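Notes for the one structure printed next.
What you see is the complex with one protein chain gone and the rest in place.
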Amino acid sequence: MHAGLLTALGILFLAVMLFPIYWMVNASLQPSGNTLTAGFFPTNPSFDGYATAVSQQGKNLVTSLLVSTGTVLLTLAIAAPASYALAQFKFRWINAALLVILIAQMIPGIVIANALYAAYNDLGLLNSIPGLILADSTHSVPFAILILRAFMIGIPPSLVEAARVDGAGLIRAFLSIVIPISRNSLITAGLFSFLFSWSDFLFALTLTTTQAVRPVTLGIYQYLGSEISNWSAVMATAVLSSLPAIVLLLIAQKYIAAGATGGAVK
Amino acid sequence: MGTKSKMRSFLAVAGVASLALTACSGGGSGSTAGSNSGGDVKTLTVLDSYNNDPDKSILQASIDKCAAQVGVTIDRTTVPGKDRMQTVLQRSSSRTLPDVLMLDNPEVKDVASTGALSALGDYNVDTTAFAGNSLDAVTQDGKVYGAPVPADTLGLFYNKDLLAAAGVEPPKTWDELKAAAAKLTKGDQYGLALSAAATYEGSWQFLPFMWTNGGDETNLDTPQVKEALQLYVDLVNSGSVSKSVINWTQADVKDQFVAGKAAMMINGPWQIPALEASPNVKWDSVQIPINKAGQTPTAPLGGMVWTVPMTGDKAKMAKAAEFVQCTGSKDSQMSLGKARHTVPVRADLHEEYVKEVPTMKTFTQQVENARARTGKLGKDWPKAATTIYTAVQLALTGKASVQDAFAQAAKG
Partner (left out) sequence: MPNMQRINRESTPPVSAPRNTLSARPRFSRENVTKALFVVPAAVFTVLFFGYPVVKNITMSLQDYTTKTFFTGEAPWVGIKNYATIFGSNLFTPALLNTALFTLGSIAGQFVIGLALATFFKRRFPLSNFLRSMLLLPWLLPLIVGSATWRSILDQDSGILNRSLEGLGVIHDPIPWLTSPAVALSAVILVNIWVGIPFNVTIIYGGLQDIPEELYEAAALDGATGWKAFRNITWPNLRPVVSVVLVLGVVYTLKVLDIILGLTNGGPANATQTLAVRSYQESFINFQFGSGAAYSNVLILISLIFAIIYLRANRRAVDE
């Protein structure tokens, strides 16, 4: 098929998928923030929502960025070695461990949040970025382990063994052989960890009690609830909060593409 | 921080307090209400759910006034209304309740029955000035646990231009309501909008019809209650009310009204600022229509309540009670009521209030006859509320007849 035609088709698919997001942008520009009388285009745009959002959410965006980045690092630090172990070591309890990880995915977040609140309160982790990073990692660690393990299971043991013969310790072999080979899957797992954490709302809600540390999702939520909802500010904040993440997505995609074309296994 | 020590002192006090509430109130606490004891208290923590402007800053101004009066600074936290109870429970279990806590009035009895709130009488807070119906929601076993802030309720808003164009008078009875709604329905415009969502909001909106007709939450299987449901069903089946009402929140209802897609709506005065922000919609309000002559329009009483949680720090609790006492003052009630389009809960203020805020005339009358949701059932109210919204949903979607809806919903 002609490449231009493929691009056109791709744009069409994307347009269908992203229509709700366009609709949200449309809503954010409506004076009342509602789309009941809106046409397909915001003919009479109002930027009040954006003014509110920009003046109130800047700091929260930075908080979200710090928490999400921290979650990616912590998740990969915990998950990468564990995944390698589950993929390559012949421990007898591996199936049991996998079962535990699968079940861990299943626990409703609210159950975790409730238990954590009391513990955090005693440990002084409420309203702290490390506290949120740890909690948000519950979204991503089990997931990252499953994803990474699925990739690492395909790594030929001979690669590592060769390095060991050359005198490298297990940890060094892991760092110098396994990690570089798994770059693609690490980026995928990291990407999703970032997104999980970025869109987390439950822990932001339950584990922060002041304005000091407040991820942007909670900033959005603050515009809702109680008795009046400021939809244009909500939608505008949602649009703004997507921007930094979109930039990161584009950068990360570049790396995935680079890794794929560079060839992972030489 | 001092969390640990606070916890320990809490445990020491709470053990005694929960066992001997009555003894406490008779004893030494009388003196703590005095102005110079507890003078070492410099800060009070406050938790409320007015998390959005303009309400957030309006309440801040009101809080600051009373804080200055009792001589403390305030450390205030706001949470979204939806998560207020969850926050309260978490803080309750971790012994970090605020010194002053704002609850929604139907929550007070439930929280009070856990032992987490102190009775205002223990600090000699005078609650006699509050209107009787506003105290129903906060009185448990003869003790008052909260001071209501100015209240809201439900009424019938109508679009003056649309009614005038159709030659329709604002309806006073159910028959007039049905006729008016039918006449006002044309094109993509419905006669009436209301919320019948599968949430407490849906129950809250059904109550004015149910109560006005003599229905009662202690027994939902009565003709009075079913007639109110029949009204809903008639309105929806005749096409005067959108089938979508089963998913609409009250904010959605307001959006429909503002967009000119509904000529009338059931809603509350907290929507007035939003209505005033859309000057092209000319509106007025009347009380909830009645079914038969002689009935009194009876809507639910809405609104928040200031309470003093059992934090264990006696000096702070006494200071918090002083603060709460101040919020019930004429001055505080009047200024907050004017700023937020809510009705002061002191009968002695109503005349002056209506004079200053004429748009609130209807709602002031409606508040005077309003009923507290938890007045009769206390902490069993949530169960009845669930049955009500479920029955409304079953009937409006045709899954059950009006006859069977409540019985079927109660089995859920």
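We just call them A and B in the order they show up, numbering each chain from 1.
Assume contacts are C-beta pairs under 8 Å (C-beta built on N, C-alpha and C of every residue); 3 or more make two chains touch, one makes a residue touch a chain.
Bear in mind the structure is a predicted one, so any value in this text is a computation, not a measurement.
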Problem - Those residues of subunit B which, in the complete complex, touch the missing chain - result: 18, 85-86, 89-90, 92-93, 110-111, 113-116, 188, 190, 197-200, 242-244, 246-247, 259, 261, 310, 382-383, 386, 390, 393-394, 396-397, 399-400, 411-412
Exercise for the section: Provide the residue numbers of subunit A that touch the chain removed from this figure. Expected result: 1, 3-4, 6-7, 9-11, 13-14, 17-18, 20-21, 23-24, 27, 34-37, 40, 77-79, 81-82, 84-86, 89-92, 95, 97-108, 110-112, 114-116, 119, 134-135, 137-138, 141-143, 145-147, 150-151, 153-154, 157, 161, 164-165, 167, 169-171, 174, 184-185, 188, 191-192, 195, 198-199, 201, 217, 220-221, 224, 231, 234-235, 238, 241-242, 245-246, 249-250, 252-254, 256-257, 260, 264
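Here, only the chains that are shown with their structure count from here on.
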Practice task
Just give me the whole-number Å value for how far the CA centre of subunit A lies from that of subunit B.
Solution key: 39
Handout entry: In the complex, subunit B residues that touch subunit A
Key = 1, 3-4, 49-53, 55, 77-78, 80-83, 86-87, 90-91, 93-94, 96, 251, 255-256, 258-261, 270-271, 273-274, 277-278
Completion exercise
Listed in rising order, the residues of subunit A that touch subunit B in the complex are 32, 34, 36-37, 114, 117-118, 121-122, 124, 205-206, 209-210, 221-230
